[in-house]
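Heads up: the structure comes next, in structure tokens.
Note that one protein chain is taken out, while the other chains of the complex remain in position.
Think of it as A, B and C in the order they're written, each chain with its own count starting at 1.
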Amino acid sequence: MATATAPTYAPPIERKRYGLMDWLTTVDHKKIGQLYLNTAIFFFIFGGLEAVLIRYQLMTPNGTRVSAEVFNQLFTMHGTTMIFLAIMPLSAAFFNFLIPLQIGARDVAFPRLNAFSYWVYLFGGIFITLPIFWLGAPDGGWFAYAPLNTRQFSPAHNMDFWVLGIQILGVSSLAAAFNFVTTIINMRAPGMTLMRMPMFTWMSFVVQWLLILAFPVITIALFFLQFDRFFGTTFYSLSAGGDPLLWQHLFWIFGHPEVYILVLPAFGLVSEILPSNSRKPLFGYPIVVYSGIMIGFLGFGVWAHHMFSVGLGPIPDTVFALTTMVIAIPTGVKILNWIFTMWGGSLRFTTAMKFAIALIAMFTIGGISGITHASPPSDLQQTDTYYIVAHFHYVLYGGSILGIFGGIYHYFPKIYGRMMDERLGNIHFWINLIGMNLLFFPMHFAGMLGMPRRIYTYDSGQGWDLFNMMSSIGAYLLVVSTSIFLYNFLKSKRSGAIAPENPWDAPTLEWSIPSPPPEYNFAQIPMVTSRYPLWDLNHPERTAQIPHTAVGHDEAAHRTGEHITASGAHESDIAPMHIETERKSAEELGIPMPYPTIKPLWVAFGIVVMLSGLLFLATNKVVAFSMIAVGAATMIFFIYQWLTSPVE
Amino acid sequence: MAHDSNDKDTSPALAAADAHTDHVEHPEWPIYWKVGLFLTLITVGEVWAYYVPSFVASKLFVPILLIMSGVKFATVVLFYMHLRYDHKLFRALFTGPLLIAMATLMGLMFLFSKISA
Amino acid sequence: MHLRTQPRQAAALTVGVLALVFLAACSGQYPNSTFNPTTEFNRESTSLWNTLLVWGTIVFVIVEAILIYTIWRYRRRPGVGVEASSAMMHGNTTLEIAWTVLPALILAIISVPTVRAIFRTQAPAPANALKVDVIGHQWWWEFRYPEYNITTANELYLPIGRPVAFTLRTVDVIHSFWIPQLGGKRDVVSNRTNYLWFTPDSAEYTVYNGSCNEYCGASHANMRFRVFTVPAENFEQWAAHQRTPAMIQAPAAAPAAGTPAPNTPATATPQPNAAAANQPPAAPAPTQAVGSYVFPRDRVPAYAIPATPVPADVSFPENLVGDIERGRAKYSSSACIGCHKIEGNPMSVGVTGPNLTHVGSRLTIGAGLFPNDPRHMALWIKNARKMKPLQFSSMPTLGKGEYDPVMKTVINVGGLTDQEIADIVAYLQALK
Partner (left out) sequence: MANHVAHASHHYTSTGLDSKKIAIWTFIGSECMLFASLISTYLIYKGRSVIGPYPHEWWCASTNTTSLTRIANCPADQLFKPILNIPVTSVSTFVLLCSSLAMVLALAAVENRNRPMPPNAGAWQKALRSSKLWLWMTCIMGATFLGFQAYEFTSFVHEGLSIRKNLFGSSFFTLTGFHGTHVTVGVIWLGSLLAIDYKRGLGPKDALQVDIAALYWHFVDVVWIAIFTLIYLIK
């Protein structure tokens, strides 16, 4: 971002925006977080409905409720939607909302880039979702293996939408990742050392690195596919000698880190929920941090465990089997540290707590089944069967989704300033827990008894009927439970009980400010002296044994040119750890806030228009090129505007 | 990423002195031109090697070339990109990903038996 | 109290659900179970599975037990505050080392048999192995026995007790070749060749189902095949018979309906095919052709006979009598010959479709999708693209006046009348 520095700026025009415009132009990480949250919940419902249609079709053998073509679109879009449009953005919602609050910052490092990420995600999501409405949706499976994904075998537009859509969504994830890495490295409050960061921020930090290193690979794989489909290059072309395994390797080099991108934020949320509701610090904080880092790091060395059946040969199989198994160790460490966080505590079973506990129980099942196919000869009987479907739903639903539900119940008061209905939450939890097990557990059996995945129909008398019936009933239960959640979410937003600053008596910074937080988050940046600043104030006995130091405080004072008396000079910008209750406006406090701006939205829009132009390349050159031109022009113009206008 | 102490920040915060002039003194022309010359010489060496058939035939060819470009790579990064002088955080930000990238590349070369153990 | 009882309910309910499923799994018939020790490959993977299952269960039980105990024991009770001993407050190094090392040990234990099995299952095939070339097509399987130069489709005959070595290729996208009962799957990868071998030494004298397991497009679900594991001598007979050119076997009774009586080996006087042309539909004179064998129908288990429903919008008049000779003539002059090969029919030389030389002797058509009887075959020929989701490059809709869902047109010119279809069916059914 080669922007000129302040002096060259045109004098900023201060304009307050209201209503819709307020949302379209916001650069406030909390509002952007809410946008992410609501959009992602919508897409979760959408992907869920696709899944329910899948179950409806498979409920009985030789079902004819949906056609083969539609079914293939359903499972492709279900997987794509859930992963790229539901779970990743749900995590992003928490990144946006929580990271600055947890590290005691007033915003992210690049607020406008943050808005940009959201708009790209929204437009990308719409772009890739629309075609399902005219039954022209992507139908190559969520990992779209070559050569089935090439023009030769998928001549229609279906896969065009997929390749362009994922490309667009990648832009969003990467932009956000750079932003959060910088934020976490650089925007921490005085004394908020890395080893004092709340666990959610830590896991997010790892995830940002996974995004930064994994997404470029899929980006390239997608560019190859894009060029093949639109410009006739030969990367995956059979006649030219292209190698389908190139796609598979590139995809899974991204794909495996991706699965930890999906689960680590949930792990982070659980690591916040458990201590608060056990009234006890996280057990073995450092080792939980390191295990998170290890999981992320090892995640780059296991990708070929998705390819045991393609015939890599015994030596690669062995290597990847072993590296894969090793990941069980750091993950197990997490599981047991969570359990022992509760050990000796005084547990309060809030809905959030129930979801956190359920995650421990359910994810373990998925993890262990993961180990059973980390062993290639055994995997050869499992791969591409429903046993795999069972595995990844136990880790994805039993891991990511349960954790995120927990996170929503836990942080709803902070986000919306109102409590969620615990009674409904309780009902949601139990139906959800029973439903998901009824849904996914039988899949283990269907798989080991020979049922392939991605089949739109199966013959009767194969011994799969009962299990499929169970799964389908389970899915219907989840419709019920999720609907209850949805109702609770919308109702509580409007009429939930007013929430105090710290309803759960939690230890971390985000709870030291009003709910919902004021636009500037912290009137005075707190100077942190330990890992559990709020417990230092409220429950010193809980944190008595961990070291408390004022590391970095003088330096901060020096750097901000302020002198903090022991009591904390109150007109100063930073102050000793304290709790803020009254909310003033940023103007009153003289805190400069970034200007709202529409530019990021337009840039995002330009990108999407530009790429959409490719769709018409084959049919109507004029339309194609004019769309590309207009899109590019919009993008460039607003990037220029963006870079030459002041932030605040 | 790994920071291994509970109470003491091993993050670079303490090292940096002052927000206003956060980058340390960078070298000047007297160093830069030497670096440039050094890079040019290696490049000449590489191209020359390419034109000696006997050398191309020998099994030293590839390793030597790789070493030469590796040295060039490192030189530019250390001197022109100032990693040698700048904050150690930047070194971490760059070398970490670089290592993963190179490991991945090597892995792929093995998997497609471009190189064999 | 309300909250207090929850964890127990949780445990109870979830355990209940799981138990239910277990029961379901342990009762009933599972024709595609991966747990049958029918080949050394299967014994390897099954024993490996057992090891993994045991250790997995141990880990699961331990973890969940500690979890449930913890949430029950330390649930909040009025008045009782945090009672954690200082050792359990922030962490406990010995414990943490313990649950780092123990999993490592378990993994070490399971990795040993894993690695052994990897190398065993991927060892080079024994020299005496029966060689079978598997070629994947969207959406059917081509099987070749180079030693016998037999080419067949969607049906494998394997001699019990002799190693079989598959060479796996595909002409289009990636598919995956799997016979759950006999051994692990292998992908057939475009521009690559894969290998898989095992010995059906303890396989029964029966039929197993096979399937495609890599998503390969519209009819991925309909890319099935059948494996007949038969005694060695029957295999040789079958092979000897399949090697011979097509032999028209007059049906037991006209109309050419239904399957022949069980166990009656296909009978016909082998003859040069030039003659076949001017041979009248001879009265069935059951003469034993030496070394001819087809898997006896009465031994075919129910699960091997497809029950795929026929789409409502395709129909074929009942008991329309087809004439073999007319059928042969029509077949030899129609579109069929462009894609299908019939050894002994000089006109029929196509290679893109399944080889039909002995199609009459097969159990199923449409890649394991329908039983091979005149009715289904007629429906298939009339409108394959309604019987099974297909694409441009595959079996066209042939019935006159039929709607072709792929071309989105009604077939008129070149379309076959029901009578012509019946004749062709009679001819093909006669190719035992």
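By our rule, contacts are C-beta pairs under 8 Å (C-beta built on N, C-alpha and C of every residue); 3 or more make two chains touch, one makes a residue touch a chain.
These figures come from a predicted structure and were not determined experimentally.
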For the chain not depicted, the shown chains it touches: A, B
Touching residue (missing chain; options A:L49, A:V70, A:L246 or A:L486): A:L246
Touching residue (missing chain; options A:Y56, A:F143, A:F178 or A:F616): A:F178
Full-complex contact with the absent chain, from A:T233, A:S460, A:N538 or A:S645: A:T233
Residues of chain A in contact with the chain not shown: 1-8, 109-110, 174, 177-179, 181-182, 185-190, 192, 212-217, 219-221, 223-224, 227, 231-235, 239-243, 246, 250, 253, 525, 552, 556, 559-562, 573-574, 591-592, 647-648
Footprint left on chain B by the chain that the document does not show: 11-13, 16-20, 22-23, 26, 28-29, 32-33, 35-36, 39-40, 43, 46-47, 49-51, 56, 61-62, 65-66, 68-69, 72-73, 76-77, 79-81, 87, 89-90, 93-94, 96-98, 100-102, 104-105, 108-109, 112, 114
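Convention: only the chains that are shown with their structure count from here on.
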Rounded Å distance, chain A centre to chain B centre (Cα mean): 33
Touching two or more other chains - residue numbers and ranges from chain A: 243, 245, 285-286, 546
Multi-chain contact residues (two or more partners), chain C: none
Contacting residues of chain A [partner chain C, same complex]: 61-62, 64, 67-69, 72, 140-141, 145-148, 153, 238, 241-245, 278-281, 283-287, 309-311, 313-314, 317-318, 321-322, 325-326, 328-329, 332-333, 335-337, 339-340, 342-349, 354, 357-358, 360-361, 364-365, 368-369, 371-372, 375-378, 380-385, 426, 430, 433-434, 437-438, 441-442, 445, 448-463, 466-467, 470, 541-542, 545-546
Complex contact set, residues of chain C against chain A: 3, 6-7, 9-10, 13-14, 17-18, 21, 24-25, 28-35, 44-45, 48-49, 52-53, 56, 59-60, 63-64, 66-67, 70-71, 74-77, 80-86, 88-92, 95-96, 99-100, 103-104, 107, 110-111, 114-115, 117-122, 138, 172-174, 176, 178, 180-181, 183-187, 189-192, 194-195, 209, 211-222, 224, 302-303, 306-309, 389
Touching residues on chain B, where the partner in the complex is chain A: 1-11, 13-14, 18-19, 89, 97, 100-101, 103-104, 107-108, 110-112
